[in-house]
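Removed: one protein chain of the complex. Kept in place: all other protein chains.
After this line comes subunit A, so read on.
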Amino acid sequence: MNFLSAFAIFFAAIFTNNILLTNYLGMCSFLAVSRKVDTSVGLGLAVTFVMTFTSAINWLVYHFILTPLDLVYLRYIIFIVIIAAFVQLVEMIIERVSDILYASLGIFLPLITVNCSILGVSLFMVIRDYTFINSIAYGLGSGIGWFLAIIAMAGIREKMDRSRIPNGLEGAGIALIIAGIMAMAFVGFSGMLNLS
């Protein structure tokens, strides 16, 4: 559990093992909400926040409840329920506390309850046997990576509004092609370091 490995994981989660562009997780909200930069910022922040905290909570539950009792096979259902409850709770709190925060971030929370990248982060952290600190670093890094990918996409799509797109490729079609090209660019980073 050294500081360096946590930082390496954090860095790798953003660039070389970007959850969205290398694992292609969290695609549906990525495609649906990437039309404008300011809305993607809200969604990206919400994903980052939820990923960081759910990976921490799920790590504790996994290592202190599921592993000692030999119940790791229950992790899928337990993780999903914890994520859903956490998201719901955060939404309630944000809505109560700040209208501005709710308008920019809270409104996206129900969207990401079913975002597969959140569950993906929790499952990868278990598969790769991360320590608690590493898990948090991985959750935060993955969130920031997802955030980065969606604002890059939104920036491109905003520009694309003014360009001519072949018929039949408009909307999700061209967005998927762009995501593919972005993924190839991110693969270029993988020479630096790799997670497995």
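Convention: a residue touches a chain if its C-beta (ideal position, glycine included) is under 8 Å from a C-beta of that chain, and two chains touch if they have at least 3 such contacts; residues count from 1.
As a working rule, contacts and distances are computed from a predicted model.
Asks: Choose one: "ABC transporter permease subunit", "Hydroxylamine reductase", "2Fe-2S iron-sulfur cluster binding domain-containing protein" or "Na+/H+ antiporter subunit C". The correct choice is the protein name in UniProt for the chain not shown.
Replies: The record names the chain that does not appear here as "2Fe-2S iron-sulfur cluster binding domain-containing protein".
Asks: Just name the one of A:V81, A:A172 or A:L193 that touches the chain not displayed here.
Replies: Here the residue in touch with the unshown chain is A:V81.
Asks: Which listed residue (A:G26, A:G42 or A:G120) would be found touching the missing chain in the intact complex?
Replies: The one listed residue touching the chain not shown is A:G42.
Asks: Considering the whole complex, which of A:C28, A:L89, A:L176 or A:L193 touches the chain not shown?
Replies: Only one listed residue reaches the unshown chain, and that is A:L89.
Asks: Applying the definition given at the start, please give the residues of subunit A touching the unseen chain.
Replies: 36, 38-39, 42, 61, 65-66, 69-71, 74, 77-78, 81-82, 85, 88-89, 92-93, 95-96, 99-100, 102-104, 107
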